[in-house]
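Okay, here's the structure, questions in a sec.
The complex appears here without one of its protein chains, the remainder shown in place.
Labels A and B are assigned to the chains in the order they are written; within every chain, residues are numbered from 1.
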Amino acid sequence: MEQELAELAAKVAALEEGSGWSTTINMEVFYWWCTALMFIIHAGFLAYEMGASRKKNVLASGIKNILAFAFMIPTFFFFGWWIYLAFPNGFVPDFEQGAGGIPWSDAMGPNLGDNATGIFWAAFTLFAATTASIFSGAVIERIKLSGFIILAILLGSVVWILGAAWAWHGGGWLLTEYGWHDFGAAGCVHMVAGFFALGVLLNLGPRIGKYNPDGSSNDILPHNVPMSVFGLMILIVGFFGFLGGCIIYNGTGQWTTIFGNPTTLSAVAFNTLMCFAGGIIGAWVVTRDPFWMMSGALAGIFAAASGLDVYWPPLAFLLGIGGGVIAPLVFKQLDKLGIDDAVGAVSVHGFAGLFGVLAFGIFGAGYPNGDYPDTNFLAQLIGAVSMLLLGFVPGYVGSLILKSVGLLRIPPEVEIRGMDPVKVPISAYPEGMDSNGIGVAAPAE
Amino acid sequence: MEQELAELAAKVAALEEGSGWSTTINMEVFYWWCTALMFIIHAGFLAYEMGASRKKNVLASGIKNILAFAFMIPTFFFFGWWIYLAFPNGFVPDFEQGAGGIPWSDAMGPNLGDNATGIFWAAFTLFAATTASIFSGAVIERIKLSGFIILAILLGSVVWILGAAWAWHGGGWLLTEYGWHDFGAAGCVHMVAGFFALGVLLNLGPRIGKYNPDGSSNDILPHNVPMSVFGLMILIVGFFGFLGGCIIYNGTGQWTTIFGNPTTLSAVAFNTLMCFAGGIIGAWVVTRDPFWMMSGALAGIFAAASGLDVYWPPLAFLLGIGGGVIAPLVFKQLDKLGIDDAVGAVSVHGFAGLFGVLAFGIFGAGYPNGDYPDTNFLAQLIGAVSMLLLGFVPGYVGSLILKSVGLLRIPPEVEIRGMDPVKVPISAYPEGMDSNGIGVAAPAE
Partner (left out) sequence: MEQELAELAAKVAALEEGSGWSTTINMEVFYWWCTALMFIIHAGFLAYEMGASRKKNVLASGIKNILAFAFMIPTFFFFGWWIYLAFPNGFVPDFEQGAGGIPWSDAMGPNLGDNATGIFWAAFTLFAATTASIFSGAVIERIKLSGFIILAILLGSVVWILGAAWAWHGGGWLLTEYGWHDFGAAGCVHMVAGFFALGVLLNLGPRIGKYNPDGSSNDILPHNVPMSVFGLMILIVGFFGFLGGCIIYNGTGQWTTIFGNPTTLSAVAFNTLMCFAGGIIGAWVVTRDPFWMMSGALAGIFAAASGLDVYWPPLAFLLGIGGGVIAPLVFKQLDKLGIDDAVGAVSVHGFAGLFGVLAFGIFGAGYPNGDYPDTNFLAQLIGAVSMLLLGFVPGYVGSLILKSVGLLRIPPEVEIRGMDPVKVPISAYPEGMDSNGIGVAAPAE
């Protein structure tokens, strides 16, 4: 019987080891698909942004968007990840915690003893690229490519990830000191990117022809609305990757948020669909415009993002409606103030995100955070102000510096003629898109 | 040794608990990705339907499609899921079984003790939205938005889900009393949606200009065929989510169908690809038309859908060819009868689904169903008639009522001018899509 026990003990040890591996492997798989789906966000932004440009700037917008994504990746490897690990306490780096993020550390590359760092880095890199794409849409048709790339790197590989260290980290000071909660990164991703864009727009200025001498505004229309609308819908597919990337896979135990609270993927599924639907309906009521309906879908998600883990689904629906209503209304107000945000990034990401973060302070207050303070309105307010400033100030200061050295805006003659004819070696539709005499149905062979 | 045994027992208990969690968590992950991929179906339908519209109606079609999706979600939350749970026996609700679907029940929201309801609800909501999108394409370019939304809710949050309670449920009467089998929902999703569309089309009538006074038919062509064809291909990507959502993840045991029969995902992989290929080839032989080739890919999938779990793959290929051939031929017959189905939804979903359900009665008869009758042709026939009527009657009656109160069809002057210029605040291609003097390659900078 002793032998039987020993055999059984060996089997149990093997099962324990297998179970450990199984959790590790399936965790990797989960975030691998999150990363892949977040890639769809970028395909969506690319279609959206090219569609939202005028015909003379289509490919220049595409180049800008693609290149921002490309530069985000190495810069996030070389310093972005380190910032996340090192700065949960504020502005003073913790070099010990940051050590694993130094590009030559063992964790930053293939390592048979570390199945986690690469996949987490990848998911966070895609979040970084998302912030850059959010900003990218606002400034199309007049920003200089070089200045844009510098600002995109500043936003994606420095600013937002500092925000993530504060507001989207198990040891971030907003959680540990105040009891902050923001499940879906409405603060560090959407607010930071949206208000960064606002800071840049103040220095960049509106497109030529956007405002009349009397201050009234002209609509500068997307050249291909169906492409933009489709792009936004596929972008939302990508948000299943983004929101999946907001939850910790524990494998042999319940899911937790990045803040340590237990939750379920089921809860997120309920609320994601409900706030998405609310956002569309809210924006439809206000605008009847399909471009805004899909932007409203995004705004609806951000409006409920902070509490996707805990809201009762009808509440998420109502918050979604709120986001879908707020975004176009804020957009109009900003337009009246002379801020030419080409795609509404400031209102959709910045203000709907702000609304979502504060709403959690009302509808999600009192939720326990283990050893840290329970969730509360003050924490959400402090976090909201932090995220707003963390986005706005670097965007404003960075673009002011670039402006002073002539790297911010293209020359007016290029802007008037169009960036594609001047800067891009091919044109978007070289033959045009008319029917060219093959417009009638030809007989089948 | 007693202590060793106790320690081992504790380890085993921990492993058992971990294994239970692992199954739960990975089940949630599986359906999460199913839901995300089914979202792609809607991006695909959106591109497809906008492409299939004439230029004057592009955005109105898009708005209709997006809004149907948005309204499906809350209505499916408030009563759709309850219908599924309460009506497996026919028309008399089982309030006890339905209790978990009441919107204020513990299951209908974040609940750390229930990792399943939210994710199943989400997947079913996407199926519901799929039925609405199927219907949506058939009626473009003349249906009133308000009437359409009412009909879409009737289809997606009432009718199809009643069909699912009967024909896609482990306790549905078609299975328990007759031995029905329909792995991939050819009946409750595709037939119901297709014949619902047929019922509506009879009251809605053809688009102005579709038929000549002598009864002959004119082709009303998609304004952007590449966009539609691409939309259909990406839509099929989404069917990997849809078909994944048709199989029960048991985690520590073999897969089962929704009817309780054991199967493998491998079987579904074999047959999905084979019937997809058959459908393309079948439709190509008959039409040479890329729009129909991709519709044929769908028809091929529906033609084999009922038996994707059991067919020998070459049989699935042949059934796929059958679906790909049937759909365009039925479409032509319906056209001759004066039924103007703008995208062929009735033939692709309704008739290819009907073919698929009945084909299973021939090629899949005799398959065991545990305590219930083995699969057989009669069950498939009864189910097919049920699904046909369940789709057609509400579609016909619902649209008749809406017609009588003037909510079904837009005024002829709006139809002639186009819905976009009258109803939508922006236009699809405000600058046109000609080359505008940037049609020749500009020199690189």
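Everything below uses one rule, namely that a contact is a pair of C-beta atoms (placed from the backbone, for glycine too) under 8 Å apart; a residue touches a chain by one contact, two chains touch by 3 or more.
Being a predicted model, the structure only gives us computed values, none of them experimental.
When the missing chain is restored to the complex, the residue among A:V285, A:L329, A:A365 or A:M433 that touches it is A:M433. Panel shows chain A; residues 1, 4-5, 8, 11-12, 15, 17-19, 21-22, 25-26, 28-29, 31-33, 35-37, 39-40, 42-43, 46-47, 50-51, 58-59, 62-63, 66-67, 69-74, 77, 103, 108-112, 114-119, 121-122, 125, 219, 221, 224, 227, 231, 234, 288-289, 423-445 of it touch the chain omitted from the view. Listed here are the chain B residues that touch the chain not shown: 1-2, 5, 8-9, 12, 15-16, 19, 22-23, 26, 30, 33, 37, 54-56, 219, 221-226, 229-230, 233-234, 236-237, 240-241, 244, 249-255, 262-274, 276-278, 280-281, 284, 287-291, 293-294, 297, 309-314, 317, 418, 420-434, 441, 444-445.
Definition applied: only the chains that are shown with their structure count from here on.
Averaged C-alpha coordinates put the centre of chain A at 30 Å from the centre of chain B.
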